[in-house]
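Apart from one protein chain that is not included, each protein chain of the complex appears where it belongs.
Our next item is subunit A:
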């Protein structure tokens, strides 16, 4: 038996639910040395800004138990180069592109949405609400305030082509992720991606200095998974009709099942791509084998199973 892996995120149909997480796969080119990027559901590209950005100083990374802290600071070539160089490469390989955008301010998000919509072949736009809000002197994230997040989503929705799904990427570093989700959906997000990295810190016990430049970093990797699964579960409970991409520490096919049962329609692989460049293909294979072994005919039947008593095996 071969399970039907197809999944649906609002208006976006994907052949299977395994995608890459933004910033953890480039635009697919490097990982294509290890597997065929057309084989996975989609490649979510690194958040692109309007202008080139040099990012943060090194050291940008520290390993932590089952995870890592990073502070890359949105380094990237800017949207023009991305659209001329990186996106066409991905599309030429038959890959599906979810383009993540990060504006320094609300207006920039609108401009990015317009430019990305003008490009051909994009499958969806993901709105990174966890880049620092430049208008805010404290460097807070748009996601820190549901009203700000909603303003961004609304701007993106009104500038993006109407048939292009807009996904809002949420952070768990908020008083209530359900409030944030609700605000983004009310602002007409077609789906939600959750979660982004969580703020954290490591101090080098030898130098007694923060392990990454700038002190705080974003925690990612399997250490994050219970937090992410919890967010997906709560938001799916509150908003059962809103499609969700689950992100946070996915390492195996079983993790995909966990996220889908909690309420995700697709699942993104992030940090684990760093430790295993074949991870996406492996996770997809393990997921398929697990479905077959359990006799589950359709992957989408898993979505939200943890909310329904008596559906486990």
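FYI, contacts are C-beta pairs under 8 Å (C-beta built on N, C-alpha and C of every residue); 3 or more make two chains touch, one makes a residue touch a chain; residues count from 1.
Rule of thumb we're sticking to: contacts and distances are computed from a predicted model.
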item	value
Chain not displayed: protein name in its UniProt record ("TolB-like translocation protein", "Acetoacetyl-CoA reductase", "Dihydroorotate dehydrogenase electron transfer subunit" or "Glutamate synthase (NADPH/NADH) small chain")	"Dihydroorotate dehydrogenase electron transfer subunit"
Contact with the hidden chain (one of A:7, A:70 or A:128)	A:70
Touch residues of subunit A, complete complex, unshown partner	23-26, 29-36, 46, 51-63, 65-68, 70, 72, 75-78, 80-81, 84-86, 213, 221-222, 271-278
